[in-house]
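Let's look at chain A:
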Amino acid sequence: MEPLQIYERLKGRFGERILETAEKKPDPFAVVDPAALLEICRYLREEPELAMDCLSNETGVDYKDRVEVVYHLFSYSHRHGAVLKVRLPREAPRVATVESIWKSANWMEREIFDLVGVNFEGHSDLRRILMPEDWPGHPLRKDFVEPQEYHGISTVRESPIVRLDQLKDQHKKK
Partner candidate 1 sequence: MPLLNSLPDYVLTTKTDELINWMRKSSIWYMLFGLACCAIELMHTGGPRADIERFGATPRASARQSDLMIIAGTLTLKMALRTRLLYDQMPDPKYVISMGSCSNCGGLFQLAYSVCDGVDKVIPVDVYVPGCPPRPEALTEGLLKLQEKIMTERWLARAPGTNGEAA
Partner candidate 2 sequence: MQNWIDSLIAAGEFGKNPPRDLVYAAFIFVLSAVVFLGVAFPFAGIVSWVERRVWARIQSRVGPNRVGPNGSLQWLADGAKHVLKEDVIPDEADAHLFKLAPYVVVLGFVLPWAVMPFSSALILADLNVGILYFTAVTALTVVGVLMAGWASDNKWSLIGGIRSAAQIISYEIPAGMSIFPVVLIAGTLSMQGIIRAQGWAPYRWFLFSNPFCFVAAIVLYVSALAEGNRTPFDLPEAESELVAGFATEYSGMRYLLFFFAEWGNMFIAGALITTLYLGGWRAPRVSASPVVMNLLELFIFNVKVLFLVFTSMWVRGTLPRVRIDQMMSLCWKFFVPIAFIDMIGTAIWVAIWPEGNPVAGYVMFALGVAIAVLFIQRVMYYLRRSRMEMYLHPTI
């Protein structure tokens, strides 16, 4: 089944809770209501004609005014895929976890929590995964500012060219 057909089907079933089905090139996607996400996902997985048995990718994108979580679903039995999105407020984004539907969501959601700062409600083990536990902020947010030092290790390096110029100046003075 083509993605657009799948979105039509979802619209037929869930109506207004599918907020937008954009036919944007190259990959079309459907934006869904965060409150209905679990229900829609469960339907996608359990409906025999859709049978999305694999959550192949889940990622978060920070669009300055909102945060989106993108779900790339795939069905190994029907060889088709779909893209779902939920739009969340940028301050304290929260959405239900899909870990109960696809196990692979566990780690991907931890990564999104770590890097984009989306809070997944009901997640079994929501910890930082890539960054150290005591890291400030969420690096993939657009307004993330790199800390100047971490445990006494400075994160900026003096440019060798600047240093070379300084040495030249010293040499001239002599």
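By our rule, a residue touches a chain if its C-beta (ideal position, glycine included) is under 8 Å from a C-beta of that chain, and two chains touch if they have at least 3 such contacts; residues count from 1.
How were these candidates chosen? In short, all candidates are chains of the complex that A comes from, given by their letters.
Here the structure is a predicted model, which means the values were calculated and not measured.
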{"item": "Touching partner of chain A in this complex, picked from 1 or 2", "value": "1"}
{"item": "Residues of chain A touching candidate 1 in the complex", "value": "130-132, 139, 144, 146, 150-151, 153-157, 160"}
